[in-house]
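Here it is: the structure, laid out below.
Right, chain A next:
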Amino acid sequence: MSEQTGLLKSSLSKKYLMAISGLFLILFLTQHFIINLLSVFSAEAFNNTSHFMGTNPLIQFVIQPILIFGVVFHFVMGFLLEKQNRAARPQKYAFSNPSANSTWMSRYMILSGAVIFWFLALHFYDFWFPEINTKFIQGDMSGLSIDGNFRYHEELIHKFTNPIRVSIYILAFIFLSLHLLHGFQSAFQSLGARHPKYTPCIKNLGTLYAVAIPLGFAIIAIYHFFSH
Partner candidate 1 sequence: MKLLLKIWRQKNANTQGKLVEYVVDHVSPDMSFLEMLDVLNENLVDKNEEPIAFDHDCREGICGMCSLYINGRAHGPQTGVTTCQLHMRSFKDGDTIYIEPWKANGFPVIRDLVVDRSAFDRIIQAGGYVSVNTGAAQDANCIPVSKQDADKAFSAATCIGCGACVATCKNASAMLFVSAKVSQLALLPQGKIEAKDRVLNMVKQMDTEGFGNCTNTGACEIECPKGISLENIARMNREYLVATLSSEK
Partner candidate 2 sequence: MTKIDSKIPQGTIDKKWSDYKSHVKLVNPANKRAIDIIVVGSGLAGASAAASLAEMGYSVKVFCFQDSPRRAHSIAAQGGINAAKNYKNDGDSVFRLFYDTIKGGDYRAREANVHRLAEVSANIIDQCVAQGVPFARDYGGLLDNRSFGGTQVQRTFYAAGQTGQQLLLGAYSALSKEIAKGNIQMYNRHEMMDVVVINGKARGIIARNLVNGKIERFSGHAVLLCTGGYGNVFFLSTNAMGSNASAAWKAYKRGAFFGNPCYTQIHPTCIPVSGDHQSKLTLMSESLRNDGRIWVPKKKEDAIAIQQGKKTGNDIPEEDRDYYLERRYPAFGNLVPRDVASRAAKERCDAGFGVNATGQAVFLDFAYNLKYKYGKTEATKKGIHSPTEQQLYDLGKEVVKEKYGNLFDMYMQITGENPYEVPMKIYPAVHYTMGGLWVDYNLMTTVPGLYALGEANFSDHGANRLGASALMQGLADGYFVIPYTIGDYLADEIRTGKIPTHTPEFDEAEKIVKERIHFFVNNKGSKSVDHFHKRLGKVMWDKCGMARNEKGLKEAIEEIKQIRQEFWKEVKVPGSDTEFNPELDKATRVADFLELAELMCTDALHRNESCGGHFREEYQTEEGEAKRDDEHFAYVAAWEFKGNEIQPQLHQEQLVFENIKLVQRSYK
């Protein structure tokens, strides 16, 4: 790859990478949502799936690092792009009326992204760090609690007894929704996937996804809060 087409250098390549990492995270989110949904219907199924995901070496040592890389990449790239984009207009307008030509979501991706970032920190503190601690530092790969049952469902429910945490989660889901409302269809546009026949479908699907998935996550959290 010559200097001219350097994959990471050009503005367009950065867009592709943002789009691809974004779409990858959307896939992950879908998967995460399905597993969460299990927790509502069957504690057992949820436990079994969680245990599988938590102990399967392929997922733990191949897919999980890719996922983490994807998340970090998407964030870092997003912030770098934002920095560059701000530099492209060193002198701001004294008076601007951007709502006349663009949506709030599209203009504040960095804000919704940042909120999601802080939420992820909390989320990691809640689930991921304890999990890593139990499995890889204390070396307990059994997935069982003291009473001999799978601990995953129990831990999940325990976290959602705190109303403050639930509120923060719901707030984060709102921002996730805003982020997706623009991000989903934007990723396709960035990759050049646009066609008069299919683009309307993609846009509708994107809106549906951006509303349904975060709403689903929120409902699951609320369900656990009220049902226990």
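With respect to how the candidates were assembled, all candidates are chains of the complex that A comes from, given by their letters.
By our rule, a contact is a pair of C-beta atoms (placed from the backbone, for glycine too) under 8 Å apart; a residue touches a chain by one contact, two chains touch by 3 or more; residues count from 1.
Nothing here was measured: the structure is a model prediction, and the numbers come from that model.
Trainee: Between 1 or 2, which touches chain A here in the complex?
Mentor: Result: candidate 1 touches chain A.
Trainee: With touch defined as at the start, can you tell me which chain A residues reach candidate 1 in the complex?
Mentor: On the chain A side, the touching residues are 1-2, 4-5, 7, 9-16, 81, 84-85, 87-98, 100-103, 106-107, 109, 182, 185-186, 189-194.
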